[in-house]
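Shown here: the complex without one of its protein chains, the others still in place.
For clarity, chains are labelled A and B in written order, and residue numbers in each chain start from 1.
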Amino acid sequence: MEPLIDIRDLRIRARTAEGPEIEIVKGVSFSVRRGEVMGLIGESGSGKTTIALATMGYARYGCRIAGGTIRIGETEVTRLDGKGLQQLRGRKVAYIAQSAAASFNPSRPIMAQVIESALIHGLMDEPAAREKAIGLFRAMAIPHPETIGNRYPHQVSGGQLQRLMAAMALITDPDVVIFDEPTTALDVTTQIEVLKAFKEAIRDRNTTGIYVTHDLAVIAQIADSITVLRHGEVQEIATTPALLASPAHEYSRKLLAAAEPALRASPVTGETSAPLLRVSGMSAGYGLIGKDGMPAVLVLRDIELTIGRGHALGVIGESGCGKSTLARVIAGLTPASRGTVTLDGVDLAPGIAGRSREQLREIQLVFQMADTALNPKVPIDEIIGRPLTFFFGMKGAERERRVRELLDLTHLPASVRDRLPGDLSGGQKQRVNFARALAAQPKLLLCDEVTSALDTVVAAAILDLMVELRRELGLTTMFISHDLKTIRAICDDIMVLYSGRVVETMPAAALETGHHHPYAGLLLGSVPALRTDWLETTPAASLQVQGVPPALSSGGCAFFPRCPRAEPGLCDTAVPPLRPVPGGIEAACFRLDAA
Amino acid sequence: MNATIGRLLLTRLVAAILTLWFVATVVFVITNLLPGDVAQELLGQSATPEAVAGLRKALGLDLPPWQRYLEWLWNMVRGDAGRSLVNGSPVAALIGSRLGNSLILAGITALVAVPVALALGITAAVYRGSIYDRIVGAGTVLAVSVPEFLVASAAVLVFAVQLRWVPALSQLGRLETVLDVVRTFALPVLTLTFVIVAQMARMTRAALVDVLSSSYIEMARLKGAGQARIVVWHALPNAIGPIANAIAFSLSFLLGGVIIVETIFNYPGIAKLMVDGVSTRDLPLVQACAMLFCGAYLLLVTMADVAAILANPRLRHR
Partner (left out) sequence: MNSATFSVHRGPMAILARLSRMIMPAIVLFWLAMAFFGHWVAPYDPAGIQDADLFEGMSRKFWLGTDYFGRDMLSRIIAGARYTVGISLMATSLAVTAGVLLGLAASAIGGFFDTAISRFLDALISIPSKMFGLVLVAALGASIPVLVLTLAVIYLPGCYRINRSVAVNVAALDFVAVARARGESTFYIMIREILPNMVGPVLADFGLRFIYVVLLLSSLSFLGLGVQPPEADWGSLVRENMPGLPYGAPAVIMPAIAIASLTIAVNLTIDSAFGRHAREGIR
């Protein structure tokens, strides 16, 4: 059978700031048969989105399609004029963008935007289009399908918007749908609902699609075959099962290995080490301090945690739950309003100003974005050398020797010393970030999403470095991430944060087994696994989870509005305390035994 | 209208009033407390100490500063701007006789300039990167870089001296036919328009380019929407706030431009009055005119803020 989409030797060029044009897509060819979904996978900058947009004859400002052919059905897209392209877009090929929040016009009600393409292309009249849209909302399991269209985009949640955008794409029954990382901006527990809705829509309509993502586990659920891209070139094209089972290309193998990070052996063995860090009864937030001594926006409440000497604690939770704030409180950047932070048996002052230089030295922070964590105007040796001078008074040759040692320790070439951060790759920058923290010879290292901004392959190398550092230096670490897979790979203990409260702590070994808090259970079950049938088999997919996390309330369990096990009258009246559960787990839930 | 919008609008209004009060204080402080003895200045170096002291008393300069301040502020609020130091007539009357002229000049200019500027700015944004856009861009940079009096002189040279289409100086009075009106206002309005159109077109273009490069515009294109629909239905509603801002800010240039234009064309408006007041150091007159201009500016800015609040969908639909 003739493929529905056939792309041959596609070349796309982009103008650079002052230099000549560069080629960002270098002769890409692939084809997709009717009713199949092709996954495009690659790291950031590999040209995924550019290619996907090109199938609609669209190039972003500054780019142009410089060569090759794009055939969709009978249509040769590169030969279309402006009018022809307009007739193609939204009608034959529809697009679902990465960020629904940005892709909906804030000034127009949702319904008007969903049915817009049907009206533009004159496919039906307005009442019929509305009717059809409501049907699609239902199919997508969007709550309040009858009325949600009257709302404005800022009045619905991210996960719902993403599904509304899918309805917007499907309203014209297009031949081809382009999915451009449609779940990347979502938390995993929301992602699973959206994936489910997409998969069903694709199956029911026999949709032909191109699905762009950087997440191999996600694409494994949706795509029939996968094209692996790197630097604008195709590395490998294979069916999904084949690629997962036996990747042919070297780079595909790396991607695959990084997608399911191996568990790194922990250097700690004995259970009973004295705690190095203890946080108890801690609450903190932002904004003006009120009369009761509490800030206007309370982000963290009654946090209890300990980290044993040499241990690694992983902190996980969805975006905005207060993970970064926790690190900032421990480092003193955001003073706690209540409670204590104790390091090595000594109570620390809440703010930096109250802590001694020695105490500041003992806790070091490593931030997520190496780009913003390193001053772009300061050369590397000064970045790493400054803590040496500041804390140890090192100068001249002594300092220089130590900087070299630190570079060595983090596997950086000595030649980076007099370069600026801008000249380094993302992974190298993150290593400098570590070297600077290690220069202070800290007892406790706080790592906030240190691998999240990196491509998976680079991130895997950073994880290896962390394990090595722990082994060689006996560092105690707190590792913050929204990604369970990375946390599991290197942590001894795991703490789950929801809406500013600790809902569960557990040893890493209890992850797969054990009795979990409903939110923790949902979270664990929502992380896509690298097999094609995960979405059908994971128990989390069958849970009916609704709504968005509410503002932190003191009235009852924070998870109450979304919890599938919630019991009104019990869960919404008091805050559940942390209680031990078999398996070394502690969970904050009234109904653990009910499961 | 909902409670949030009401509260925001109220906040803006209160802020505007407080700012006006602050501005009044600054004007008072500058004109009263800084070194320089007005009485001495007025009477010249040869005046006897007795004469100076007498005038000081007459002007109320012997009172303590805060008392003078309160009195002055109260008088301003009541609309009593005192008497001119130069000819003794009430400042309010001096201004009153000329305010209309200035308003007409500013009004006609705004009527001409705003549509032209919006058209230029919007088309340049829509055809971003084209030759047309570049010409508009270059033209407006040139226009904002040259002083108003160069524009005015050039206009006089071309239209009055070379072509003899219009008189070089404005003579209000005979405004019987349309031609009279055109001949009187042509050059001042042309000059002022030239100056503010450039500013306004630049800011409008920037605001719209910003909106046009957002994801929802890309999405609209990918739904097959045509250029006109994208601009009118998708982009403009979101650009109202910034564009209102651009208009208000550019019209404030009008205030500055009026000063030069009234002087160069000898146009009997309040800006000319104020400039004369500054040369003769007629402080009550200067104070009153300054408050008038600052008030007008604040009014424009506040109106732009209000427009932006009312146009914001996040506030309108909560």
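To be clear about the criterion, contacts are C-beta pairs under 8 Å (C-beta built on N, C-alpha and C of every residue); 3 or more make two chains touch, one makes a residue touch a chain.
Being a predicted model, the structure only gives us computed values, none of them experimental.
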_Out of A:245, A:262 or A:352, which residue would touch the omitted chain in the full complex?_
A:352
*Among B:63, B:77, B:119 or B:146, which residue is in contact with the omitted chain in the full complex?*
B:146
_Contact partner of the left-out chain, one of B:90, B:137 or B:268_ = B:137
*Name every residue on chain A in touch with the hidden partner chain.*
14-15, 17-18, 20, 60-63, 328, 331-333, 352, 355, 357, 360-361, 363-365, 367-369, 372-378, 386-387, 390-391, 436, 440
_chain B residues touching the omitted chain (full complex)_ = 19, 22-23, 26-27, 30-32, 34-36, 128-129, 131, 134, 137, 141-142, 144-150, 153-154, 156-157, 161-162, 168, 206, 209, 213, 249, 252, 255-256, 259-260, 263, 274-275, 277-279, 281, 283, 286-287, 290, 293-294, 297-298, 301
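Simple rule for what comes next: only the chains that are shown with their structure count from here on.
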*Once you find the CA centre of chain A and the CA centre of chain B, what distance in Å lies between them?*
50
_Parts of chain A lying in touch with chain B, wherever the complex brings them together_ = 53, 56, 58, 60-61, 85-91, 94-95, 97, 99, 102-108, 116-117, 120-121, 151-152, 154-155, 168
*Contact footprint of chain A on chain B as seen in their complex*: 128-129, 213-216, 218-226, 229, 233-234, 237-238, 313-314, 317-318
